[in-house]
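With one protein chain withheld, the remaining protein chains of the complex are depicted in position.
So, subunit A:
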Amino acid sequence: MLRRLATGLVVLWAAATAAYLALLAAPGDTVDAIIGDGADTPLIRAQIIQEWHLDRPAVVQYLDFLWRALHGDLGRSYLLQRPVAEVIGGQLAPTLTLASSAGVLGVVLALVLAITTRRPWARRVSSTLELVLVSTPPFLIGIILLSVFSFRLGLFPVSGGQGFASLVLPAVTLALPVAGVLTQVLRDGVDRALDEPFVVTARARGLGERAVLVRHALRHALLPAVTLIGWLFGILLGGAVIIETVFGRPGLGQVTLNAVTSEDMPVVLAVVVFSAFVYVVLNTLADLAYLIIDPRLRRS
């Protein structure tokens, strides 16, 4: 456990440092980013440098950032002029709500589809649909869902972070591609498991086809699907950027997008560190899930 914690910390540090170096290597400096397309005179530049202590060498700024981050101080946003903790903190809940409901919806959809579409014709329809969903940009899915269910039928509001009704369309938009990929992986896993000798044994013991499918084959198929959890997180966070823009929802996605395009270093760093943190946690959970799914791993 302690080793896991230490590895986690190293990952966080590496992510923060890599992001810092990438921003440092990007063309233009922080002063340029703050000035944007506004007026640019030596006097204005001097004041910005003074305000943000940008006259110190990059190494000192980096160490100062690490030191303050260790004490829980993530600094202030160059662009928004507010503490980063406040900028990100306020946007965390809407994004987590969206991502987790989309994640859960995607996984449930995938499980249901993988088990129910066993007949050849259902399979063909389902996998075509999955392929279409996976290859359609979430932006387009969002706009189509909005046009039909919000603009035409008036069932759901277009925007707003409050309430269940405003969560439905964005969560579905984000869940559909996830479900598409997971269903394909699960179905493939179930197919392979059904060819294994243990299935013959289970059937010989008199188990019904449904029980064989759910209790044995699906369990086998889950392992590769759980491995995808890191990918799933990436999809959900990346998708959130687009979904939040289309639906006018508050959230981390919009904050990240704005911070990256305006090189708002403190916010970018905080988002990167936070993402790395979630990633570490999720992968740890995935490792634990393996133990639950596969009893063989518990013994070794």
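To be clear about the criterion, a residue touches a chain if its C-beta (ideal position, glycine included) is under 8 Å from a C-beta of that chain, and two chains touch if they have at least 3 such contacts; residues count from 1.
Everything below uses one rule, namely that contacts and distances are computed from a predicted model.
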{"item": "Hidden subunit of the complex - UniProt protein name among \"Peptide ABC transporter\", \"Putative ABC transport system ATP-binding protein\", \"Cytochrome c biogenesis protein\" or \"NADH-quinone oxidoreductase subunit I\"", "value": "\"Peptide ABC transporter\""}
{"item": "Residue of A:50, A:100 or A:201 in touch with the missing chain, whole complex considered", "value": "A:50"}
{"item": "Residue ranges of subunit A at the interface with the undisplayed chain", "value": "26-29, 32-33, 35-41, 43-44, 47-48, 50-51, 79-83, 86-87, 90-91, 94, 143, 146-147, 150-152, 154, 157-161, 244-251, 254-255, 261-263"}
